[in-house]
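A protein chain is absent from this complex, but the other protein chains hold their places.
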Amino acid sequence: MITKIEGLIAAPFAPMLPDGTVNLDLIPDYYSFLQKNGVVGAFINGSTGEGVSLSQKEKQQITEAWTRQNKQHKALKVINLVGGTSYQECIESAQASEEAGVDAIAILAPFYFKPTTGGQLAEFCAQISEAVPNLPVYFYHIPVLTGCQVSMFDFIQAADGMIPNLAGIKYTHEDFMDFLTCLNFKDGKYDMLWGRDENLLSALVLGARGGVGSTFNYAAPLYHELIRAYDEGNLLEARKLQQQSIDMIRLLGKYGGIATGKAYMRYVGLDCGAFRLPVKNMTNEAYQQFETDVRALEMEPFFSKIQD
Amino acid sequence: MITKIEGLIAAPFAPMLPDGTVNLDLIPDYYSFLQKNGVVGAFINGSTGEGVSLSQKEKQQITEAWTRQNKQHKALKVINLVGGTSYQECIESAQASEEAGVDAIAILAPFYFKPTTGGQLAEFCAQISEAVPNLPVYFYHIPVLTGCQVSMFDFIQAADGMIPNLAGIKYTHEDFMDFLTCLNFKDGKYDMLWGRDENLLSALVLGARGGVGSTFNYAAPLYHELIRAYDEGNLLEARKLQQQSIDMIRLLGKYGGIATGKAYMRYVGLDCGAFRLPVKNMTNEAYQQFETDVRALEMEPFFSKIQD
Amino acid sequence: MITKIEGLIAAPFAPMLPDGTVNLDLIPDYYSFLQKNGVVGAFINGSTGEGVSLSQKEKQQITEAWTRQNKQHKALKVINLVGGTSYQECIESAQASEEAGVDAIAILAPFYFKPTTGGQLAEFCAQISEAVPNLPVYFYHIPVLTGCQVSMFDFIQAADGMIPNLAGIKYTHEDFMDFLTCLNFKDGKYDMLWGRDENLLSALVLGARGGVGSTFNYAAPLYHELIRAYDEGNLLEARKLQQQSIDMIRLLGKYGGIATGKAYMRYVGLDCGAFRLPVKNMTNEAYQQFETDVRALEMEPFFSKIQD
Partner (left out) sequence: MITKIEGLIAAPFAPMLPDGTVNLDLIPDYYSFLQKNGVVGAFINGSTGEGVSLSQKEKQQITEAWTRQNKQHKALKVINLVGGTSYQECIESAQASEEAGVDAIAILAPFYFKPTTGGQLAEFCAQISEAVPNLPVYFYHIPVLTGCQVSMFDFIQAADGMIPNLAGIKYTHEDFMDFLTCLNFKDGKYDMLWGRDENLLSALVLGARGGVGSTFNYAAPLYHELIRAYDEGNLLEARKLQQQSIDMIRLLGKYGGIATGKAYMRYVGLDCGAFRLPVKNMTNEAYQQFETDVRALEMEPFFSKIQD
């Protein structure tokens, strides 16, 4: 029986030092920050977490830093993305994740040679999942980055039965038809986690109860309010809050993409440093302009601040 | 002040005779059928209506056949898509539409040379809109077919002020972030009509009240129920109905796309003939299999039947 | 037996007046200009000729203006693109083209509903070709604009036999493997005209002898030299000339695309006016900068000048 996750799961950034190495020492504070903000999980080494830009060893160090906190505080579900293009290395990561004590792993579609059918994708995931039969496994669907266009309904039909420890899907794509069909698959057998913060409301109405996102790192209060308003049937309020999330996210487009997330972290007081190449970072000048734009959003109460 | 349309607007198929010419004589029956099914409008000569495959003259004949019914029965909003790649011809169609007595026109992004900014797209639409200043104008956003990737938020910011008779957008795309932002633009100034039947529920929760779709031609009862359930706060029921809509729409994929819509029309008893090339039609054999699949959906009460 | 075209076929621009209407009066001069420059044909109403932005009537007027010259001077092969998304209108254009006395017509893949197999594409073209059985027909392959990704080898296998008056293909794409296979199809049965001026040398080496292009409007001498150098086995010279063609074409990218072609026409002294929306035209200021850039290319002898 699959345990479904309800609530917000943050996808933490990889904290970096000025010299470009991983800042493991920040993770205890990061953990407390998420815990304080009512986040229920941490999806580490994902897109936001720059997993693909880290070495296997660095990813493992990050994993251990998060599970170490968890052993003490038991406050978050820690899900580690072991994805990559080599299933051999994914297996190594999966096994090391299990030893480190993660709650679940996640697998990404291979993104160089790309599967074109649900069966091919499921076989790839099965190779890795078999190596950690006691660990729940999520598939992380993000076709805009992987280029793998297999629908999740095709995947789940092939994977069901083939991967006994498949727990569900982190769904980061706008195909709500596919998403609802997966939600309803075998009477809701699988845990479908929504991965597009800017469209959370449109997923809630379909029955989603858990979300994984990067903006939950710094604006969890906004989404807690959004979910509360939705649950109370106050849709006017829920829409207004969704629009505020959109206005906030639109600044990522304006300032060049994913690295803007770390600018938001700096803004709320938990400086995670820069993104690694090839991601382009904001200049200091751009950051000043960004800060002005953030203040103009007039949504201070909806940010999590480190010093609050 | 823009009058917003609430409810279901069908996008009628172009009725064809066996010899491949337009079957204008079917339109009175088609009109009554939609009227009986509680549809509030007809969006003609669109994608479903094969506007791009018809000659200017044929499109005008179809327009006049629909407005002729409307003059008598006054039951539907008739919106005519005058889109094409030549604004010269769009203007001619727009003016003829006005004479014929349509309620509004719609414009498509030019789909050979493709605008890349909201400004360019707005200028193209303005050329046509100016020629019919007293007619409401909708923009028809369907990037999967036009290849024009301009966001509607970019378009509406450029068009607002530039196109005084802009009424709104028929939004046939999955970018709910963009859609909600347009819904909220200037306190809801514009009429945002949702164009993806399979995702209607996810648009309703954002505040959409009108939809334009091809499946409203033959399955309007299903969507009336879906909207009723949503309005009553019965989301479990609404999701179940949305899933039925998805199961029905999935057969379009299985049987080769848009031409499957005319197979559904044959199924409900209003034979609209074949699609024109380059659209591929179902063979008679495939139709038999299709009929079996439709019956297996077990959703008879949700179809509009001509003989009911 | 198909008559193959050897040499350069220009794709003329649609001459426009300042008020945005077609400048038919310029066509006699345009004809003489091409004739003087050793061009062997005119491919009218194509991409360069803005066929998709003109009305049916305007396209026909342009066609008649070109064939009128041809009746007198008999210097150019006139090929008229009758392409569009409605085969009904394509047939009308094809028949009117025949009456006007064109040497051949060309057909474009429908670009809204897009064929996905060679068979579907061939059937669409056959509908039109049958209406003018005595006229040679070229297929115009330009997937970057039509979005139709069918390979020409798939098309030609399906069309051979089905379209008796198929003469060949204007090939505007970079798939040299597909191009060579079509060149060799049935011992070179079809006339394969190369449509990427910037890569002409790479097509010549495969056996291409005819090209259709927009830069042959204003820089025919450059390509005559290139072909001569190639034919003499002087490849160092041929490469140098191809690089000059590339440097010239690169300015199209710098100045915003297809409209830059009309800036080159203004530069050589045959002002064809502006492009129609949605194509964006160069400002006068940009034109000044463009002129400076063109002079910096130091390739004056390779331009055709009206006053020479």
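Labels for the chains are A, B and C, by order of writing; each one numbers its residues from 1.
Throughout what follows, contacts are C-beta pairs under 8 Å (C-beta built on N, C-alpha and C of every residue); 3 or more make two chains touch, one makes a residue touch a chain.
Small disclaimer: the values here were computed from a predicted structure and weren't measured.
For the chain excluded from display, the touched partners among the shown chains of the whole complex are A, C. Among A:T146, A:N199 or A:Q243, only A:T146 touches the chain left out of the display. Among the residues A:E6, A:D29, A:E58 or A:D247, only A:E58 touches the chain that is left out of the figure. When the full complex is taken into account, the listed residue touching the unshown chain is A:E123, out of A:E123, A:D160 or A:D271. Only one residue from A:S32, A:Q61 or A:T85 touches the chain missing from this view: A:T85.
If you put the missing chain back, the residues of subunit A touching it would be 47, 52-56, 58, 85-89, 92, 109-115, 120-121, 123-124, 127, 145-147, 258, 276-280.
Annotation for subunit C: contacts to the undisplayed chain at residues 174-177, 180-181, 184, 196, 198-199, 201-207, 233, 235, 238-239, 242-243, 246, 249.
Rule of thumb we're sticking to: only the chains that are shown with their structure count from here on.
If each chain is drawn as a node and touching chains are joined, the picture is a simple open line. Centre-to-centre separation of subunit B and subunit C, using mean CA positions: 36 Å. Annotation: 50 Å between the Cα-based centres of subunit A and subunit C.
Residue positions of subunit B in touch with at least two other chains are not found.
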